[in-house]
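I have a structure here, written as structure tokens, and I will follow up with some questions on it.
Missing here: one protein chain of the complex. Every other protein chain is in place.
Here is chain A:
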Amino acid sequence: MSLAAHGFLSPSGVEIAFLLVGLVTFGAALVTVTTKQLVHAALWLVVTLGGLAVEYLLLTAEFIAWVQVLIYLGSVVVLLLFGLMLTKAPVGRSPDADSGNRPVALAVAVAAAVSLVWVVVDAFRTTWIDLDGPAQGSTEVTGHFLFRNWVLPFEALSVLLLAALVGAIVLSRKRATATRNSRSGKEQR
């Protein structure tokens, strides 16, 4: 990354593409939370997450982009759709899709967005990625960074995920034994 001064007035092709894809992503995200058709919301989420992957690609972070597609489009959205198919979501509009929490949700979203934008802007200021040089987000570079400089956070995160996994198993088991107890209780009566 270089600290050389950059103008905003003569954008390169990549920068224009980045902006346009960003607008599409933002629009898709808005539709995701405002549409009244539940499954459409999940499919617009696909567009949003895919748009983010394209943004990563434009920033030469190829590895992150494909992982984004693999995890979010390939697994998380499939899980979401699986869940939606188990509900009674109709093909058309769901009249009761809006909850009364709309203003609160909006406030939380805006607060989260402001804090994220503020942190990122404050951290990088006028640093620019040199897109023409060797790729700075290739698998090799990402791997070196991850396992040379950030091993401890990486391991901490994996422990956190493991804890979540174990927690999920414990929660789902507890309910099973509880129902069994209540059932046997009934039989005893």
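The criterion applied here is as follows: contacts are C-beta pairs under 8 Å (C-beta built on N, C-alpha and C of every residue); 3 or more make two chains touch, one makes a residue touch a chain; residues count from 1.
We take it that contacts and distances are computed from a predicted model.
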Candidate names "DNA modification/repair radical SAM protein", "Chemotaxis protein CheR", "NADH-quinone oxidoreductase subunit H" or "Glutamate ABC transporter substrate-binding protein"; UniProt protein name, chain not shown: "NADH-quinone oxidoreductase subunit H"
Selected from A:Thr35, A:Ser94 or A:Ser138 as touching the chain missing from the view: A:Ser138
For chain A, the residues touching the chain missing from this view: 37, 39-40, 43, 46, 62-63, 66-67, 69-70, 73-75, 77-79, 81-82, 84-86, 91-92, 135, 138-139
